[in-house]
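All protein chains of the complex are present and in place, except for one that has been dropped.
Which chain is which? They are A, B and C, in the order written, and residues in each are numbered from 1.
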């Protein structure tokens, strides 16, 4: 319909940034799986704001309360609903915005679609805050996958034009773990320093900057995904574009591969330990929409935070005339690093959905 | 499920490259719309092979026969099934391939998924030939959209590292039309000459080359698409990755935008002729997954044709040992230009699906 | 997936009888519609227990809290989540039942499906209590439909072998309203007295009794529903069987009609006030799965409450041997009268779903 995805594992998000609560309805989780609440909270904390000086100072308690479907930490089989209370909103910060849509935000399109009915304070249902319930579902999926030997990890591949190292062809669970523990989720801390400098530079100019996230999944069985329109790429992209600010998704060599030749881009098949592997992984672990068993590799383009403090041209919806907008309040100069666990969450949820296919 | 997409307009493709027939089941087309059969055939012909020297010499008659749902050229309301007969197959060309999967193709993953049951001659259900029924559905969608003032057009934005001009910010139906009539679908014929030289160069090396397709839709009403996971981007990407060889999809400034700053990437709002517009269109006509009313712009990365004549390393499935593969038969050194109408077809079908939303 | 239904209006129920809360996730409600909270509560109260001496004495506050999607009583357009807190549970009443499944309940099948993981206290997710969130969604649907001139009403058609009058061929909104206001939802109060006597008789025997609910919808436009498997009957039946204890659904003359002849069962067409009508309504307002514009008529069979106080034969799951069960606690000797508004709720939701079709 709108805010949900998945076929066998269906994840439906609800809530507005300044509403009473946000949350997620999850249907299809396999019964009997134990959820490690502390591990889930650690995962949630990776996207929480206020973790370092680069993020908004808004304090949020992203602790989910499970209303249904889980007994004593074990998934029961019936639908799970988890709720995160809202608090610490400063709706007054946004009062001007009801009439003056922020460039680059959904303020205008939500207004045009629902004629002003939707609660758009703080970005409403389109707020980055709505990635918290996505992480509840994805964090659970990650735990279930890990027990089946499947690990999902991501890092910030670039901020502006500053790049981190790429994942090695065969990433390890330990590499994913080490990145997850870092305050700034990169492989190369040196690159991370330069990225953070880039973010600070943007912030000092009252501006923002975009970035790219690389995500990988290892331990995947071959054969996941269906042909044509329900392939692994279709499902992953179809869900990943649901993360606010995502404007591009590519797999394996992606857009770079489109510049190359077949003799370079094709991955030769080999036999390793009695299993078929590929000598390179330009396909990102997917051929014909179906997993090869090699690491799944994807990259996601995150646009610069549209909320910037410099004056911007907009329109007054009431007067239908040009207006100037100066956004106040607290905003991240870059959201790409906070989106890293969200990309992992969505990727894990889609993979679990495919695994639950009969 | 697998080979279908769409919610209100549901398009389900079937068939194998060397099977009896290929076709498409279409449910949800609006009753009463007349289909111009000649216009549909002209659209089909744009993807047909043998149009210029750059394509395979295989002769196919891509003329769809409508078995149901259409009376005297008018859509009745019940499901439409269209069939295209197969002919001119040379399955013997592919006999070796049953045991030696072609690198970059779905041969291996289909084998691993279905344990060898699927008919993979000529690529089977994963063959580029299956884009013909997609074009039947998309060609019909294009006709219906045009009557509502919505036009979809695409061009080959690059081959290898050779680029065409980009679409202007406000493309016209006439521009789309003029590109559609060209033997090589570009804006700049001069760039097109260099692209074709690049394809010939790859062909002479027994190699292939990839490319990027830019697609735009104009005349869209604002408000199409739903938030989060059913946004215009989610649905378009979820379907576009169903086109064989697509490995990346981006909207508006996409991956380039992720390198930039918010002050550059945000599109200022303006008022034009009493309607809200944007001064730039880095969002590609979509904010928060919902259309703004500005032109929708997307780009699709097409990998180099995996079928190349140079010897490649593969494995023998029967012996589970390394093997060398020399692909014979007729193959396009580049498929990106033939995929241009297919990208239009999928884009048009997804847009019509969103328009048919209540 | 499991606990949801609907295509354009999607209703997803969650919660367990003795869990923290129950509720409903609603996606697709039309933006801008005002919800009358008091009217909704009056509707909710119709299914609430403790209304008369025939119902369980369990006190529940079925007041929904809306967490999202509604601002100042108006539907915003984003997903709605409503929660009803649980309280007043006496889980100790059910301690024996974990090992001894109650005949006629889902205790055993839930155990076999989820291997004991699900929270089945008080019937868990299968409890009649879960009809409260269904009524939240259906009550909202009823309000929206009423503004479009569509009214849904139901009455208790029979208890055991005691029957109420049938709806007249053309029921009025006033008739629906008058039944809704009664403590016992019947057309003929005299029949209602005899039905209540039948329920008391069953209760005095520590037994229970089943019943049939007749539901009608008036003011429907013709043309709702799609052919074959998405017809009005398919969608209504597919949802109505989700009400606990429903074991049969029929439309129009239904099973009785199957005993008759075509010359009797066919509804002759007539012209009334410039519109096509039928002289009789044995079709229940549906031909070929598509509404005729005449009143929709359906009947739903509700089995006797399986929780009865007489000793019953069951098995001990731990010992896998026969066991005797004496169910304690509070149970309705008949649930059919409480299910009357639930049938209205589901019917209204399905009709609104069809109306929202593009």
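Throughout what follows, a contact is a pair of C-beta atoms (placed from the backbone, for glycine too) under 8 Å apart; a residue touches a chain by one contact, two chains touch by 3 or more.
On a predicted model such as this, the values are computed, not experimentally measured, just so you know.
Enquirer: Touch as defined at the start, partner being the missing chain; which of C:97, C:154, C:191 or C:209 qualifies?
Expert: The missing chain is touched by C:209.
Enquirer: Which residue among B:47, B:125, B:261 or B:303 touches the omitted chain?
Expert: Of all options in B:47, B:125, B:261 or B:303, contact with the hidden chain holds for B:125.
Enquirer: Looking beyond the chains shown, say which of C:116, C:254 or C:329 touches the absent one.
Expert: Selected residue, touching the omitted chain: C:254.
Enquirer: Touch as defined at the start, partner being the missing chain; which of C:44, C:97, C:195 or C:239 qualifies?
Expert: Answer from the full complex: C:239 touches the omitted chain.
Enquirer: Give me the subunit C residues in contact with the hidden chain, please.
Expert: Touching the chain left out of view, subunit C contributes residues 1-5, 13, 101, 103-106, 108-110, 112-113, 125-126, 130, 158, 160-161, 202, 205, 207-212, 222-223, 226-231, 233-235, 237-239, 241-242, 244, 246-255, 257-271, 274, 276, 278-279, 282-284, 286-293, 301-308, 310, 312-315, 320-322, 336.
Enquirer: For the chain that got dropped from the picture, name the residues of subunit B it touches.
Expert: So the residues of subunit B touching the unseen chain are 1-4, 8, 10, 12-16, 19-23, 25, 27-28, 31-32, 65-69, 71, 74-81, 83, 110, 113-115, 117-119, 124-125.
The definition used in the following text is that only the chains that are shown with their structure count from here on.
Enquirer: Could you pull out the chain whose C-alpha mean position is farthest off from that of subunit B?
Expert: Between subunit B and the rest, the longest centre separation is with C.
Enquirer: Starting from the mean Cα coordinates of subunit A and subunit B, work out the distance between those two points in Å.
Expert: Centres of subunit A and subunit B (C-alpha means) sit 27 Å apart.
Enquirer: Would you please write down the residue numbers of subunit A that are in contact with two or more other chains?
Expert: In subunit A, the residues touching two or more other chains are 1-4, 13, 110, 113, 125.
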